[in-house]
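One chain of protein is taken out of this complex; the other chains stay put.
Now for chain A:
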Amino acid sequence: MTRCIQCTRCVRFASEVAGVQDLGMLGRGSGEEIGTYVEKLMTSELSGNVIDICPVGALTSKPFAFKARNWELKGTETIDVTDAVGSNIRIDSRGLEVMRIIPRLNEDINEEWISDKTRFCYDGLKRQRLNDPMIRGPDGRFKSVSWRDALAIVAEVALQVKPEEIVGVAGRLSDAESMIALKDFLNRMGSNNVWCEGNGVRPNADLRSGYLLNSSISGLEKADVFLLVGTQPRIEAPMVNARIHKTVRANHAEVGYIGPPTDFNYNCKNLGTGPQTLLEIAEGRHPFCSALLAAKNPAIIVGAGLFERKDKDSILSVVNSIAKLGNVVRPDWNGLNFLLLHAAQAASLDLGLVPESDNSIESAKFLYLMGADDVELDELPSDAFVVYQGHHGDRSVYRANVILPASAFSEKEGTYENTEGCSQQTLPAVPTVGDARDDWKIIRALSEVAGVCLPYDNLSGIRSRISVVAPNLLRVDEREPALIHTDLKPDCQQKLSTEPFSSAVDNFYMTDSITRASKIMAQCSASLLSKK
């Protein structure tokens, strides 16, 4: 028995917005049915949106259906952090539990859609949580301790090592408040080795135009030619991809892509796989150049995955020369875009989380990981003391000596800046689990124990500190475009390697500690990604 009234909104959504031709109307008359005819899944990263557009509730959210009544839920309007887009969401909670996540309308960012990762990752918030401060004993096992003891031990070790041996890494889900606190704390300890994962070595934090999506997400609709350099928007930022798809559908924009083979849901020319192709375009030897030159509003989108490459400076200078060639950056149109991968990236660069030395991890004696689970720890000396502050028992916990439990994005108030430079704030929807505390509060407490007390002890205090470093972060829900775009960088002499671009995200459904803890995301990756 079905409630379906054959309105075909889901069919139209699938083919017109999600760009996958999987659903159709089968049969006729009273026998009409929505289906796929052959047995298969709807292979889209936006498939969850059909739940919202179904007018009768025939399509329901499998994890949420019949678990709660609407009137039992408390809605909290907040921000998604699973990618750098910062989709506007509403977290519906009942008591201590997040029951579902649904999109909020924001025409400039996510329109009315969200990705499946955003929608269904919330069961990860209930698993693998760290709820007590813990110390690894001599036997290698963790023992729960009080906050006082944990902080005392961390402070003691931190004060014993040399300042330059102190290293701090902010995770990809960190909010601006905790990042500025971490940076201030480390600076007061005498170290300046603090960065946010995903930004690579020597990130360009001087010019905001060097790491933001300069034409803005909604501005992409004005573009008529896209050049995607080492980025696979479909898995890195599905909402940006939906925007490109919309543009391609609306005005037949041409899309060229340089990178490893990947799936696109719109017409896209694969121009090549590596920097060589980029060079050919820059020198005008490539057939795609004619499209680029003929375009009114050409847009180049560079993936943040390239920031991790050794030859990134030379790649960026080649991209710059392409931009010059195609007249991509003009007073009325800035089409040179960088697509970031993580929620914390833009704010961390705004706040200047740039490490002093390139390989500080190799000489670190005291490593402070603030939710950083994807840092390469192989180079870390074996006698280094690792503090892991975070909400999930994920990768870094295996190496940690002390665990400080922190609250997740659904449990705290924090500022995030998305990839186009729009800062937005999360609001707590549910209480934190166990003894966990907000990230910045933990660092503030630690600084006091370590004798370098930070001068703020509430949110407004820390925000006025942010206003000194990056005032744009406080202008919530406003996009702060990069003001100047001048090519101040000297021409780069670094050698361009021939190594092809690699994909920045292997598994769309599992990119951070929350999604890796989610059972639904695990099922999605098992059933949807295995076929490739």
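The criterion applied here is as follows: a residue touches a chain if its C-beta (ideal position, glycine included) is under 8 Å from a C-beta of that chain, and two chains touch if they have at least 3 such contacts; residues count from 1.
What we mean here is this: contacts and distances are computed from a predicted model.
Remark: of the listed names "SWR1-complex protein 4", "Proteasome subunit beta type-3", "Sec1-like protein" or "NADH dehydrogenase [ubiquinone] flavoprotein 2, mitochondrial", the one matching the undisplayed chain in UniProt is "NADH dehydrogenase [ubiquinone] flavoprotein 2, mitochondrial".
Looking at A:36, A:267, A:359 or A:467, the residue that reaches the missing chain in the full complex is A:36.
Across the interface with the omitted chain, chain A contributes residues 15, 21-28, 30-31, 33, 35-39.
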